[in-house]
Every structure is written in structure tokens, then in C-alpha cells.
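Quick one: the structure is below, and I'll ask about it shortly.
One chain of protein is taken out of this complex; the other chains stay put.
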Amino acid sequence: MTITERPQSTHKDRVVIRFAGDSGDGMQLAGSQFTAASALFGNDLATLPDFPAEIRAPAGTLPGVSSFQVQIADTDILTPGDSPDVLVAMNPAALKTNLGDVAKGGLILINTDAFEERNLAKAGYDSDPLEDGTLEGFHVLTAPMEELTKLAVKDTGLKGRGVLRSKNFFALGVVSWMFNRPTEPIIDWVNDKFAKLPEVAAANIEALKAGYNYGLTTEEFHFTFDVEPAALPPGEYTNITGNQAVSWGLIAAAKSAGLDLFYGSYPITPASSVLEELARHKNFGVRTFQAEDEIAAVGATLGASFVGHLGATGTSGPGVALKSETISLAMMMELPMIVLNVQRAGPSTGMPTKTEQADLLMALYGRHGEAPLPVIAASTPSDAFDTAIEAGRLAVKYMTPVILLTDGYIANSSEPWRLPDIADLPDIGRPFASPGDGEFLPYLRDPDTLARPWAIPGTPGLEHRLGGLEKQDVTGNVSYDPENHERMTELRERKIARIADDIPPAEVYGSGDILVIGWGSTFGAIREAVNRSTRNDIAAAHLHLRHLNPFPANLGDVLERYDTVLVPELNRGQLSKLLQAEYVKRVVSLPKIQGLPFKAVEIEAKLRELS
Amino acid sequence: MTITERPQSTHKDRVVIRFAGDSGDGMQLAGSQFTAASALFGNDLATLPDFPAEIRAPAGTLPGVSSFQVQIADTDILTPGDSPDVLVAMNPAALKTNLGDVAKGGLILINTDAFEERNLAKAGYDSDPLEDGTLEGFHVLTAPMEELTKLAVKDTGLKGRGVLRSKNFFALGVVSWMFNRPTEPIIDWVNDKFAKLPEVAAANIEALKAGYNYGLTTEEFHFTFDVEPAALPPGEYTNITGNQAVSWGLIAAAKSAGLDLFYGSYPITPASSVLEELARHKNFGVRTFQAEDEIAAVGATLGASFVGHLGATGTSGPGVALKSETISLAMMMELPMIVLNVQRAGPSTGMPTKTEQADLLMALYGRHGEAPLPVIAASTPSDAFDTAIEAGRLAVKYMTPVILLTDGYIANSSEPWRLPDIADLPDIGRPFASPGDGEFLPYLRDPDTLARPWAIPGTPGLEHRLGGLEKQDVTGNVSYDPENHERMTELRERKIARIADDIPPAEVYGSGDILVIGWGSTFGAIREAVNRSTRNDIAAAHLHLRHLNPFPANLGDVLERYDTVLVPELNRGQLSKLLQAEYVKRVVSLPKIQGLPFKAVEIEAKLRELS
Amino acid sequence: MTDTATRYTRQDFQTDQEVRWCPGCGDYTLLATVQNFMASLDIDKEKIVFVSGIGCAARFPYYMETYGMHSIHGRAPAVASGVVVANPELSVWVVTGDGDALSIGGNHLIHAMRRNVNIKVLLFNNQIYGLTKGQYSPTSEAGKTTKSSPMGSIDYPFNPVSLALGAEATFVGRTIDMDRDHMTTMLQAMNDHHGASFLEIYQNCNVFNDKAFLDLTGRDERDHNRIYLEHGKPVLFGPDHGNGVVVEGGNARVATVADVGVDSIHVHNATDLDPGPAFALSRLSHGPYGPTPLGIFRHVSRETYGDLVSAQLVESREQKGAGDLAQLIRQTGTWTVD
Partner (left out) sequence: MTDTATRYTRQDFQTDQEVRWCPGCGDYTLLATVQNFMASLDIDKEKIVFVSGIGCAARFPYYMETYGMHSIHGRAPAVASGVVVANPELSVWVVTGDGDALSIGGNHLIHAMRRNVNIKVLLFNNQIYGLTKGQYSPTSEAGKTTKSSPMGSIDYPFNPVSLALGAEATFVGRTIDMDRDHMTTMLQAMNDHHGASFLEIYQNCNVFNDKAFLDLTGRDERDHNRIYLEHGKPVLFGPDHGNGVVVEGGNARVATVADVGVDSIHVHNATDLDPGPAFALSRLSHGPYGPTPLGIFRHVSRETYGDLVSAQLVESREQKGAGDLAQLIRQTGTWTVD
């Protein structure tokens, strides 16, 4: 044992906990159950799951490590935290890959049963880190979790390899005890989830209890942390991931528009769970179409849009590349459609399970010809709900495909979400065209929005043909007239540009000489960094963009007010390029491209450097 | 007859002639034969073919009009001319669509046989333009070309509808006489081309002679123009279109690299003729692969690159969209490949037979993730030869896909090309990797170029695996390591950025306060405009970019020297955006998006406005 | 059905757009046949949708006064799938070429077939890429000299009927542009079929591939070569029905009736759930050369994709009630902060 001190039970305003183990060890489950319990307890929280690339990489190896990090707090927090205060390491590989992140003086809970020679070797440890001083400076708590789990479940009837599967519940029990979390919600969940496998349910519950009791009774574990409920704004909350939020947001958008939702997709990490979530809600009239590929997915979606559905198609970078020809067609036919890109680390297949924001320029320019489209991005998991509705609003109102960006981090991490009142959802509907007196003119535009009418098959008298060839203004007939092409190109451009007047002006949070501009999932890290920095006398302001094309109308003016503009992005400076191109003002880019979200401290450091 | 004066035979330094008629009238053939004869005669020249979108639109209609414009000159010229001095109009529709372009006082040669009621109606003429004053201010020459053709060919044995097909040769005969062009080269060509159809050959030749003699003998036609041979730099010349040049350039690139050429493609206007041209040169070891679609075309090409061929794949905008996922893979695997985009008017299907430059931003950013590639563009038809070789050089030297941009205008128009000495072609070869002593490291980079070794299947001892997942530095093994991903992303970026030091600095032509920056096919119009403007005391300079990514290293410095930078482009300002993003300097964009090239006069006018 | 007067005439299905195919193109006949057929139906024309890809054939929707979409190359079956799944009330037709459907679009085609999406695919097979001016297509005969195959094509062509049967299309037929009556019969059968239907139509491209179908259209040849398949009848053809088709052990071959006896002649059963015999018949020719079957190879019933989608929507509502958004967002549990 390398424990040198015994910390006392402590009140904490925030704690970062990371569960790490083999991908077969059930760490995602342990983490999300702890999160759920903390949510119900009333903490504010933010999570960061990190999966290995393989379905199930070989047990015990470094690439096989799966982790789940959660920050719980009694105040409003924005990120899953920069470095864990508590690390649960189920095996040597988990320790090896995660130790570097743990805060100095942090607490490490170790499953000693896994620290035997073979596993140590697989993790690349020459000597046992529990013995060789590697863990100096940390508080180390150990438990032979496998042995104890076996003992705990021996009366449940469960046999064989299955027994050890419950060890994540043992770890969860210890941590629950450590943070004074009630175990009932977890027990309820287990009973529900494993209703058809009562032995498994019983084993998990016994392991959970054993872990809890182990904490309670073992001398070594005689302390707890207290993290009080957070004083969040009053309301009803749920804990939500980005992919859930975007799915529900799409359903809400369809409802708000008075349309049925059609979601055409082809599975791809990290977007698949949107398809899976939507497939479960057919009672909302949602049609999910799992196509043969991304091109068919967007094609079918476009067909559905043509006949009056809210068409949405979701994928990740490689899929967007494939869809781009069809998106261009939708743009030319001026039909509403939502194109969701849950970005992942590229280029090419890249690192599919890791997050990145490097598809922004593709969202703006990844189509042949002049094909401007609205591009919007969600900034947090729950924000994806509202952003999806905004995508639907723009699509229907302006008769245009809309690119909706999230990323792997938003998709899989979660946060408390104050539930909106469904009755308050905006009405984003727009009537279909109905037969008028004269000839139907499919490209006669609304003078305000420049949107053309949406005339759906089945409507007598509005029979018309759409297509990808250049269209004559007003009539929509095929036209090769040079001036017409120029006019139509400008009209399509202006239609999108005008959206700038239909969105809220960019708002600046805080004040200071430096403005930090971000977009998408960097919201939490930037806001946290700006707060910390301001507290430390380097005042900085934060502007977070939901609308990337067009930019809010006042953005240029805002930029003018700051000498220094910092743009942190999980790419090599794509928003920076857009800002410089648009406003001819030099900005400072802070790129990060590691497949991981920013830590607030990284942005804070840059602010210090710039100040 | 509305002829009021009779112009005298004149010496001209340059004349613009446009042949216009129904798409079945053979105007492309008449134009290109006149061009060929003028080339052999020694004129400088530039051409502009303009096809209808349909294979063969209904006879006599406006969309069915096909035209071919050529400027011939006794000096160095750069464009096919802004407005025709001579228009050949084979029917009312051709007159209607082209008359607006004809220079004031220009000469119009009309086939009166086509000016009967039905055709007039199809062209939308209420009254006969030959009679109603429409042609006031032009010199009008008329001939009943169909009647005269019928007469001329009556002894050739040709019968039926085929007879009238020769009327383009009648028109060509008249124009040949008008410009004092020898008819022998045309006759030789006809005999060769129709060797298997001797009756058709005879008919064409008789019609040609009849036209020539009609000019010679008819009183009405008693004048000629003389355009002397141009004092071009000494050398051997041929007349070449852009698609020919790029095809031959690819063959030359392969030869210069000591490789076999593999060209994978799927037919698409206006790129198809590259596939067709290359398919004819299998004796160069060229393998053409007509794939089932663009994705397969680029996929097969990549496969060929993997095994050590110079892989090239050509298409137009919609095809590039489809290829982008695979280009991203090639970029990740760092294999050489040339991706030719013969741009056409978009977005979507757009106007396939019309030209545009609106795929530049897609070339740079149309891929998911950070996927920088070299992008280069040809500026004239013959320049496409050199640019293709440059593409091959960069691809092989830096082990990267290269995007090579031309457009429909370059593809189909022609100009005299001074033949290079084949012996002087650069050596762009780079040896394949050969087995060394130690372990083979597929991602061990050349310290200068950062290129990785090219180890081809069949080489013992160098067995290795490539793929689209992020690779470990040096070994190329799959890696999810965060720092490695950042390092590799930067390495790939730097490899491309470094090319800036391996290309000629940007050169400025002329001097003045305004710098005009262009790229691609706008070269001629810009140069002409700058020359004219400078002659008219508005001095302007011209910088034409071949390399769009990276830019030449000195470009920023050059830009700094000018207060006003004008960027004419056949798009909505894409290069402007790139320049502003890169150099944070405001430029003036001159967009044109009509499916047509710039006229010099349009750029000249803008220069006047800016001065 | 076609002889009952309906409220429509051919003119009702003509648009104000000028038809822009080459003079003499087989597409004109096909357009007229389809327009006439549509006028003969009693379907509200606003319920009809024509979807196409890109190619000469794919211009078709511009000339049909119905709803229509001229989409992009190869993707019509995918777009049409979305159309009909979203609105199963519509009568959805796909017009496509041999390049559009079988080259770039081959995958969407076979997937629409296997899923039995309720779309009607008219494949205008002229064995060439017309719109791009004459390159060989996936149905061009091997050895064909075209612009892109100056030394002859080395691609072995698809037999579209065999391919569609391999993908288990529930309706597979073949006809030829010159035989308007037969084509109309095929259209009627497709109209009546509930599920994916596929019709290969030999269509003459007189500009880039003239006379490709001479064996089936030539005055001297056609009677010898057209094998009209009729459900429930022995497969007989040729002058005086002197020839017939025998299918033995999976091999179909042409025989002289006098030699084998009429009882040995294969009796065609288009409704056989097993596509084996239809496939055997599809092997009688490879391209329109020599004796070639025309008509309905297969016509079976299988649940359509669209019906199954609709059924799940209904079932889901029955099980869970109509979607309630307020409930949905609470489904994973909530807590309240006061």
C-alpha cells in the first residue's frame, strides 16, 4: 500500500470522476448510472465518454480502454472537467492511459485483482505501479473487486464468466458510497433493464451493494465527499445526451412545423444512435429509412421533402462527402431538408470514435458550384434540441437544405436539461402552396424570404417538375440563359444571406480586451476559461456562434470593438479563416486536433499568453 | 436586300468570326476547320465553341443553336474576342441568339433558305428580320445556301436528306474565300475523315468549292479581308484544345515520371473527351478504365496508384463531389494521384455545357476533416499540357493527390501551341522504395519534402498495409493517440504548405496602381483588358496564379504593394475569399456567373471604374 | 381497362415544354405510349409522380404534366423510394437509362427491388450513353466500338432481367419501343402491380447506336426472334409458332416444336414464387440478339416496403398512443429544482 495520508470527508463544490477499464468492463454503464443518480440527486453535471475504436479490443490492452468522465457540482458547470479528481482504474491498461490526466493529489481507486503479470505486461508496465512509486503523490485506494464481486453474487445463481461482469457495479457501489449517492435509482434501473434476466439483475444489485458496503465498512475507505445539489434555475430537469437531444429536437421541429418527420440515414459512428433513437418513436409518425448508403439516404429524404415531409438525414463526415451531390440538388430545387453532421476526427476514416470540428469548411464549401446553405451548430448536448428546431425553422421558412453540425463529444456526453414547455415551442410551419387562379409558378418567390412555394404531389393543379438544371426565374423551367443564371445564382445567395436579419444578433458574454469566439461543442470549455481568466484578472469576453452561415448581422461590428480576437477550435483554424475572409480582420487561432475536447485550462493559458 | 454600302477588301490585324446555326448544321465542324486552316496559314487565334445542352435540340429552335467563334490575328492574341465582326447565321434562331453580340457595322452572312415562316416562328420572329430593319447598321450578305448546295452536290451520287448536310461546307467555302484561306487543307481533311464514305466526301468538297466560288463570282461578295500570319515566336505550332492538352500532358507526365498512366473515369460533360482521347493511346501503355461511376473511377485509380502507376481520374463538379470521400482516403494514405476537374456551370446539374470556375473552394475544402491538397489550374488550352505535368510532378514528389482545375472553356476552345521539345521535359520521377536493412517504415518521411516512401506490391520485404484510419507517425500503424493525431495532421499540412518553396514566385506583368489577380481560364481576358487599359492610360498589372494551394511564397508581399487588387472570377468571388482569409487584405471581387467566359471589355470597364 | 373512356386525353399529360430529343429517337414513341396510357387510367393526375436521373431518357418528367423530378445521375430509385414511403397514395414511376439505372445507379436499383418499394421502373435501354454522346454502357455488347472504346469495349454486359431477378424483384418485364401495344400491356400490368416493378424497354438511339435492336425490329428478323411470354401458356414463337422453349434442369433452350412435341414446351408461370424458371428464361438471350423473350418474366406478390412502414406506424401508435412530446422528453427520468 502506498497510501501515506488518509483524507477526511470533505465538502466539495465540484468533483471530476473518471471510470476507466477494459471495454468489456462496463465502464460506460457505470459512468452513466452514476451520472443518472447524480442528476436525480440534483447536481449539475457534464460528461465525457471516450470509447475505444474497436467493438471489443483485446482485453487488457491499451487500445481496449474505455472511459467515462463526469463532473458533478453544486454550481452551474460547463465542462466535464479538465482533470479527474477521482479515477477508477479497473486494470493496469486503464491506469496507464489515464493516470497522466489525474489531478495532483487525486484519488485513485484500483481493482487489484487485475494487477497481475499478464495484464501488467499487456499495459506495458515493467513493474507493478502499485509498488514501484508510480502513484506517489496520489491517494490510492484498492479493492480486490473481482474476488469481492464473486463472493457477493454467489447466491444469485449466476455462474461462470458472467459473474465477473458485475464488477462494474461493485465499483459503482464504492463510488456511490464515496459521494453519498442513493443506490435505489440504480437498483430500479437494473431491475427494469434486466427484467428478462433476473439472475443478472440480482448479481448486479448484489455487487452494487457489496461495493457500497465495502466503502462503508472498510477502514481504508472511511471518508466521503459531499457535493450538494446545484442551485440550477427552477424547473424540471432531465439528463440528456446530444444525440438524444437532436433526435427529440427533430421530432419537435416536425411537430412545430405541422409535418411528419422522415429520417433517412445509413449507420455511422457517432451518428447511428440518432437513427436508432428515432426508430423507436414511430408513434410520432416518424419514418426512419435505413438506406443502402448515404447517397440513397439523402436521396430518399429529398423525395420525402418533395412530398411534404420534414426530411432530415444524419451522418458523419465521410457520409456528408457522399451526400454532397444530392445536397446540391436539394439546394437547386429549393426544398427543405436538414442535414445533420455529427462530426468525428478525420480526414478519411480518421478516428471514428473521437471528436473534432473539422467539417466546418466542408459544410460551407463542400459542394460544386455556388451552393450557399445555412450552417448552424449546437454548442452543448441540450442545445442540440433547440438547434434542431432552428434547423427545421430555417429549412421550411427559406425552402433550403440546412446543415446542422454537432460532434462526437456533444453526441455522447450529457448534461442536465431544463425541460421546455412543449406548448411554448415556436410555430415554424408554413402552408403548402394551394391552387390559385393563374398558372402555377414554382419559382415565384416570397418577397420577404425569397422562398419559393412548396407544392406537394397530390395537390390538384400544381403539377410541376423540379430538377438540377438551372431554372428560369419565376417559372422554374430549364434555362440556359446567361443572365438568368447570374440572377438565379444571386437570388439563391441572397436568400441565404438574408437569414442574417432573421436570427438573433451575436451576444457577448462578459467584458475584457480579448474576445473569444467559438462555435459548437467548445462552448463549455471557452466559457469556463473566460470565467476563470476573468477571475484571475485577465478579463475576456465570449461570443459563441450558433449560426455559421450566414453570420449574425452584427458580428462585424462586434469584432471591430476588440483588438484581440481568439478563436479556439477543434480543427486547424476553420472559423478563423471564415472570419478573416468575411471581415478582413486578423484573428488569433487556437487549434486543437487531438480527437478530444478542449480543456478550459488550455484556453485559459492562451488568454494569459495574449494578455 | 438591306445592304446599303459595299465594304472594300481590307487589311485587318484581327477579326472575330462566329459560325452559328442549328445543332444539326455542323457549325462546330465548320468553325474548327476554318480554325485549322487559319492555324496552318499562320494566324494567331483563339476559339470559343458554345454547344446547346441537348444532344440535338429540335431543329430551328433557340435552344438548338450551336455556335463556334474564332478570333484570327496577325499579332499575339489572347481571347476569342468580345464581339464578332463576322457572323454566319444559318437560320433565324441563330440570328436571333447571336445578333446582339455582333460588333456595330459587323458583317452578317445569312442562309436565306432557312428564313421561311416556320423557322421564323420557331425563332420567335414576328416579321422577317431581313426585311423589317432589324439588321440596320450591319452589312448583310445573303446566299440561298441550301439551294446552292443541292446544285453543287447533285453529281456526287449523294441523295436525300444527306445532301443538305453539306451546307456547312458551303458556308465554310464562302468564309474561306472571304479571308483568302486555301481550301486544300480542308479538302485533305475531308478526304481523310470520310475515306469510307466517298460520296459524303465528294459532296462536302463540292459544297466547299461552290461556296468559295460563290464568293469569288457573286457581285455582292466582291471583297475580302486579309489577316496576315502572326509574328509568333519561332517554332513549330499546332492548334490544340484544352482537353487534348491535358490528355497529352498526362501522358507526358507519366513518361517524365517513368510510370504508366492509369486513367479511371466515368463520362461527364465536359470531361468525357479526355477519357476518349486517352483511350486512343494505349500504345503509350495508357490504361483507361471506364468505371461504373465516379466513386469506382477514383477507387480504381487509387488502386493503380498503390501499385505504382501514375493514377489520374477526371470528371466535372458533380463527379468531384462523389469522389471526395476517396480523395480524402488517398490523402490519408499519401499516394500520388491527379484529380482533374473540368469545371462546368453549377450548382447541381446546372448548365453542363457551359463554363464556370465555381469549384475552387470545393477543391480546397470539399473534404471532411483537415485534408489539405495542392490545387493548381490551367490558364489556357495549351497551358493545360504544362499544368498536367506540374500536377504529376507534385503528386509524385510529395506523395499526394493533386487537384487539377480546368473548365469547359479551356476544354473545348483551342489556340496555337508552340510545341515543346520532348527531350526537354522535366524528369519528375522518384524511385520506388526498395528493401533496406531494417524494418520497412511506410511513414518515414523524406526530411525535405516530407513525402513518405512509395513501396509497391511485388517488392519483396516491403509488405505493408495502408488505410484511412489515423496512422502512427513513422510506422503507419493505426493509432488513436491524441498527440500523434495532432502531429500527423500538422505534418500533412506542412507537407503541402512547403510546396510554396518549390514553385516559381508569382510574377507580375505590367505595372500600375491596380493589380488584377486571376486564375484559370480568365487569363486571356484579363491580360487583354490590362493591355488595353494600360494603352488607355489606366495602367494595371496582372498576376495570374497557377498554384491556388499553396499560393506562391511571395504572394503576400506582392499584394502588399498594391492599394487596389481586382479579382475577376467566373464565380461569386471564391479566390477573393481565399486571398482575404490568407492575407487579411481587402480585395475587389469582379464576379461573373453566366456560363460564359469574361469579355476583356468587362474587366476593362471595371478597371476604369476603379481608377 | 384501356378502352374505357376516362376523363383524360393524351394532351392532359403533355407539358408546355418543347420535347428535346433528337429527331427519330425512340424516346418519342415511349413518351407518346406512356402519355396515352396515363390518359387511359383513372388515376388523378396530381397523384402521379415521375422521377428520373440524368440522361436523354431522364428528360422524361419535363414532358409529363404530372408531378416530376429530374434528379441526379443514378439516384432516381432512391429518391422515388422516399417519395412513395412518405406518401403511399402516389403512383410513382421512375424513368431511367441503361447508364443511369445500371451503371451509376445499379445499387439503388437492386435495393429498391429487394425491398419491394412500390415504384415502377421504366428502363430505357439503348445500350449506349446517349446524353454524353456515345460511350459504351453496361448493356453495350462486348467488342463495341464507341468513343471511349476505340478498340472495342471489353466490358461484358449485364442482362438486366437476370440482374433484377437476382435481386428478387417482384415484377420483371421486357418490351420494345416499336411495339406500342405490348408496351401498353406491360404498363398496365405494372400499374396494377403492388410492389417494385421493373421493365426493360429496348429503345433505339438513332444517333449513337442506331439499329441495335434490328433482330427484334427488322421486318425479316422480328418474327423469328420475338418470344412473347404469356402467363399460363406454353412459350411458343416464330412463324406459325413453330418454335418453342424447353426448360430442363434449369437450362432453357430453344427447340423446334415439331422435334420435341408441344408437351415438352415450357408453360410460363409468371406467378411462380421461385424465380428459378424466370431466370432460366432470361438466359435465352444476352442482349437483343437472336430469339429474345419479351413480356412479363415474373409477377409475384410480396409485402411492400411502404406497407410495412405504414403498418409499423399504426402498430406503434396502437401500442404507445400517439406521440406525446412532453412525455418523450421525460422518458429517461426527471428531477425538479424549485
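Letters A, B and C name the chains as they come in the text, with residue numbers starting at 1 for each one.
What we mean here is this: contacts are C-beta pairs under 8 Å (C-beta built on N, C-alpha and C of every residue); 3 or more make two chains touch, one makes a residue touch a chain.
As the structure is a prediction and not an experimental result, all values here were calculated from the model.
Asker: Among B:G258, B:G303, B:G510 or B:G556, which residue is in touch with the absent chain?
Answerer: Here the residue in touch with the unshown chain is B:G303.
Asker: Quick one: which of B:D128, B:E228 or B:D260 touches the chain that's been left out?
Answerer: Per the contact definition at the top, the residue touching the missing chain is B:D260.
Asker: Among B:T112, B:N191, B:N213 or B:N477, which residue is in contact with the omitted chain in the full complex?
Answerer: B:N477
Asker: Given the contact definition stated above, which residue among A:E147, A:E276, A:D513 or A:E582 touches the chain not shown here?
Answerer: Once the missing chain is taken into account, the touching residue is A:E276.
Asker: Quickly run down the residues of chain C that touch the omitted chain.
Answerer: 103-107, 110-111, 114-116, 138, 151-152, 154-159, 162-168, 247-252, 266, 272, 274-281, 283, 302, 305, 308-309, 312, 315-316
Asker: Which residues does chain A use to touch the chain missing from this display?
Answerer: 54-59, 61, 63-64, 266-269, 272, 275-276, 279-280, 282, 288, 290, 292-294, 318, 348-349
Asker: List every residue of chain B that touches the chain not included in the displayed model.
Answerer: Spelled out for chain B, the touching residues are 36, 39-42, 185, 229-240, 244, 248, 251-252, 255, 260, 262, 264, 281-287, 289, 291-293, 295-297, 299-309, 311, 325-326, 329, 333, 419-420, 422, 425, 457-469, 477-478.
Rule of thumb we're sticking to: only the chains that are shown with their structure count from here on.
Asker: For the chain pairs A-C and B-C, which is connected through the larger number of C-beta pairs in contact?
Answerer: Result: the pair with more contacts is A-C.
Asker: What whole-number Å value describes the gap between the mean CA coordinates of chain A and chain C?
Answerer: Chain centroid spacing, chain A to chain C, equals 44 Å.
Asker: Using Cα averages as centroids, what's the distance between chain B and chain C in whole Å?
Answerer: Computed value for the inter-centroid distance: 39 Å.
Asker: Chain B: which residues touch two or more other chains?
Answerer: Within chain B, the residues that touch at least two other chains are 63, 318, 348-349.
Asker: Going by the touch rule set out above, which residues of chain C reach two or more other chains?
Answerer: Each of 54, 70, 72 in chain C touches at least two other chains.
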